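For this view, one protein chain was removed and the others were kept in their places.
Chain lettering (A and B) follows the sequence in which the chains are written, and residue indices restart at 1 in each chain.
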Amino acid sequence: MPGLGTSFGRGGATTAPSDLLNSDAILIMGSNMAENHPVGFQWVVEARERGTQVIHVDPRFSRTSAMANIWAPLRSGSDILFLGGLIHYVLENGKDFREYVIHYTNASFILPEDFKDTEDLGGVFSGWDAKNKKYDASSWLYEGCAEGGKAVARHNAPHSGHCKYGAGTAADLIDCKRDLTLDHPRCVYQVLKRHFARYTPELVERFCGVSQERFLKIADTFCSASGPEKTGAICYALGWTQQSKGPQIIRAAAILQLLLGNMGRPGGGILALRGHASIQGSTDIPTLYDILPGYLPMPNLGLDSQSLADYVAKHRDKTGWWWNFDKYIVSLLKAYYGEAGSRENEWGFNWLPRVIGDHSHQGYFLEMLDGKIEGLFVMGQNPAVAGPNSRVERKALAKLKWLVVRDLVELETASFWQDSPEVERGELKPEEIGTEVFLLPAAGHAEKDGCFTNTQRLLQWHQKAVDPPGDARSETWFMYHLGRRLKEKAKQDPRPRNAGLNALTWDYSLEGKLQEPSVEEILQEINGYTVADRRLVSGFGELKADGSTACGCWIYSGVFPRPDENRANQRCSRDLLGHGWGFAWPADRRILYNRASARPDGRPWSERKKLVWWDENKKEWTGLDVPDFTRTKAPDYQPPNNACGDDALAGDKPFILHPDGTGWIWAPKGLADGPLPTHYESLESPVCNPLYPGQQSNPAALKEERSENQYASSPDERFPYVMSTYRLTEHHTSGAMSRMLPHLAELQPEFFCEISPELAAERGVENGGWVTIMTPRGIVEARALVTPRMWPLLINGKMVHQIGVPYHWGYRGLVKGDSANDLVAISEEPNVRIMEAKGILCNLSPGRRAQGKAALDELNFFLGGS
Amino acid sequence: MPISAFLTDPSVCIGCKACEVACKEWNQIPDDGFEWYGQSYDNTHALGASTWRHVLFLEQKQPMGSQLAGTDEPFRWQFLSDVCKHCANAGCLEACPTGAIVRTEIGSVYVQPDVCNGCGYCIVSCPFGVIDRRSTEGLAFKCTFCYDRQAAGLMPACAKACPTQSIQFGEINDLRQRAKTRVEQLQQRGYEDAQVYDPQQTSVGGIHAFFVILGKPEEYNFPPAPQVPTIHLKTAWTYALASAAALLLVVCGAFFL
Partner (left out) sequence: MLKDTLTRWPFIRQILSGGDGTGVEAMSARTRNLRPRHESAEVARSVCPYCAVGCGQLVYHKNGKLISIEGDPASFISRGRLCPKGSDSFELLTHANRETRVKYRRPYSTKWAELDLETAMDMIAARVWDTRERTLIEERNGEVLMHTTAMAHLGGATLDNEENYLIKKLFAAGLGMVCISNQARI
């Protein structure tokens, strides 16, 4: 989220797969789209057939590469070098879309003198606190705001990157000093140029492993898809995000797209390809610790939590859309606590729990391992196979007092106490595990009503066809009836600690013999209503901060504007962008920031690339999409002095959530690890950082080093190969939805790894034979698929072998195998706390691993014996 | 009734195997065993009684049109979804002694499981090695061309699912024209070895599931000149008659001598 959020304002894909048909070039990187989003990929294939240039940059030659016009191999973890190379190419060759860059980005903003770049400080930006391993980001703010001097930090929030556009230093960033000639030595454009000056084609060749010729061909092809007549799109997925610098890779892509003028325009944008049916939805309405629905931050003890007024003051921006922050939080509290919330008790703000640190998956599993967690609910996830360092995750489960697992099948997480490798190896003994386990069968998608939010921010309703079998129930049913029981207990016990639970609105109608709560009523609560008469609101524009409206997720407001109009259930698509089908947040806008599809004066950049434009006669924005802009704000609108909110943004500022209305080439706030992306090696790497010998990897990333979670050094003779985990078309994540199904299990029936013929020869491995792969965390065995689709790369004069390891297998199912995640470390990227599963170091040897307890001896001997 | 056909075009196939699964789901076919073959991503191995669409994975050291792929030497990864060819002169049908295999009004070759007695004569008579017997039922099975779906005007399951329209379904003459146009288009784009695989000149007399291929048919395990085994009948009978006559002559000669 923060990669896109800080750059543009919202943490969601800015475009849709079908819009790729409008692209002149498509760069797919960090994604294996053909394999993991095959039906979305139809648009890429169709575009290619019409002449679009498709570029795939990836360590492996995958099914996506097979369909591309150009493929380039890449050393895992060197993405910022490659993208930085493209940015360098654009700047050196004057390929930026200058009119767009001047008006719609912050390239012209002047930076303060006390800002120092990584190029000045040997790999860290100014503000680095080496002792506490975090940045004071105040020197990243712009210089010379209206009052003169430097932008003043309002507060320095902890970095919980999911909220709003990240977190970090809050400040008022309007009317700052700019140089529209872009010549000022401290303007963003010039700083950017210096920052990426060393990202030359030679450097790319030496450290990414892409020949200069191939790199320049890609640079020329992609950067030509720019200007009034052309656009290019970038697609990414977990190849970028599962790195210790994931959001910064996305930032590099965002910078490139802003320089090329590709944002907000048809065939442009950045398409984040999400991996689960509602992964976008589960951050919008989060089952995450650091945010509330609609990207409002969870209150943080001691930082913003003293009062609602304090919390709002810290998070509300004076200018731009987030001026409305108070309306959204108060409406959410009204949805949660209903009548019990009043102005006097700040709508129940004090009933919300405060966060005090890292309560993410990675963070709390280590706490669990230390016995600090009693109970865990797992719903539709399988950490015993899919979690990083899954050995640790399985052992942590054994420390719980109780575990509730809800899924369609008995997956590894539910049966860790019975048949996990740890039981086989004698590390866990069932008769010594005190965890009480409840496995509750869940309902499938055709057995319940509800909506998913897909990769393009589109809410789509799935209608219930049949009842779930036996005792299987939806999560809605489970949560409602669990809540009902707990509220009954709380009712008997009116202590303050139960006030929030007692206040919680929980009066959904029950339907049918299963007593299923009405899912439409829940979506209506999410949509929002007026408190007095429970009239559904038509959109977030109606929300108020005075307690008169309730809204469960402001960005979804408008999805259910009338009792008989569930827009997620609309199925009459009218055009390529699907208007009439589903509901795209916000306000059914399909391409975000689409004001930028018109020139500053409001006319389309070209007939070929028109999308939204100013209708001079009607005095409003119109076009082929819902304008992502105040409909009647003229292109030449200039804000009056001291204007607030959206009124403070001029008519040529398309990025309305940003306080300055521009696309952020430079991120003055919002990221924990720097205002610009810079190349760091992975936490484990076969080479030293070529740019900053003194700063090998992302200084702000957490390694969580402990005996169960060790790292190789960089480089490490014991672990010379670079491996990445990934998915295959034929399976789904940890396999619970594929390994148990005969028609999918047969397609990829065994755990394998992909290696090059050169590495196979070097290690004496035969195609189809067994190999053992080890990292400091674990040991697994896999079948070897020796294939010319893997190439060794010459990196800085040394041959580097890469290994591909799909992660779908576990110890249950029709097809079983070791879990690749046993090899991955628990690590935390500083903004979103994701683990690094791409570009880690490993060893590979021919033959099977030892079985049972001996496997651990083999690993320990290997670790200790060198 | 118009004659139906499949046109399978590997130049847009992404090797996802949706066709295999959609086919098995619609036709309620059991799995084909959980064996890993180590042959690229192909683990269903071949067409058979329980795999009626099969995606081939070909890793070749050849260029793919103007694609920039390999580093030092050219490389391409091709996918092709193979299927029963529904031959104009079908070996299986001609060999079937029970009348279980019939030619339908849409031109397809359909095995009637309620008539089949599992004799297996069809298996050896298929020049493409498509039809096979499933041990659990003891009967012969192969692609039905979704005869049940076509009866209601619906597209076969594989063609419907195919994400990139690598499998096209339609009227045979129309598809033959599309295949021809596609080959011309590919050749113009630098795929010099593109051609249609539709052996009309051999005794199978053309097929109802043809392919746009790059390179030689053999690379896809297609026989370059498939023949219906029954073409050998005439010569076999001639030889038999000739031998009988010769034998008669010898016997008669023995009397006279």
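The definition used in the following text is that a residue touches a chain if its C-beta (ideal position, glycine included) is under 8 Å from a C-beta of that chain, and two chains touch if they have at least 3 such contacts.
Not measured: the values here are computed from a predicted model.
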Note to self: Going by the stated contact criterion, tell me the shown chains that border the hidden chain.
What the structure shows: A, B
Check: Who touches the missing chain here, A:173, A:522 or A:793?
Finding: A:522
Next item on the list: For the chain that's not shown, point to the residue among A:281, A:627 or A:645 touching it.
Entry: A:281
Notebook entry, point to check: Which listed residue, A:51, A:470, A:640 or A:797, touches the chain dropped from view?
Noted result: A:470
Margin query: For the chain left out of this view, which of A:10, A:37, A:134 or A:251 touches it?
Written below: A:37
Notebook entry, point to check: Of the residues listed, A:144, A:444, A:690 or A:715, which one is in contact with the missing chain?
Noted result: A:444
Item checked: Contact set of subunit B toward the excluded chain (per top definition) -> 16-18, 20-22, 25-26, 93-94, 99, 101-105, 110, 112, 114-115, 147-149, 151-152, 154, 157, 160-163
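Rule of thumb we're sticking to: only the chains that are shown with their structure count from here on.
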Next item on the list: Find the geometric centre of each of subunit A and subunit B from their Cα atoms only, then give the gap between the two centres in Å, rounded to an integer.
Entry: 45
Notebook entry, point to check: What part of subunit A is in contact with subunit B in the complex they form?
Noted result: 34-35, 38-39, 41-42, 45-46, 49, 61, 63, 65-71, 73, 211, 214, 217, 728-730, 742-750, 752, 767-768, 783-785, 787-789, 791, 814-815
Item checked: subunit B to subunit A touching residues, read off their complex -> 12, 14-18, 20-21, 24-25, 30-38, 40-41, 43-44, 59, 61, 64, 66-69, 71, 75-79, 163-165
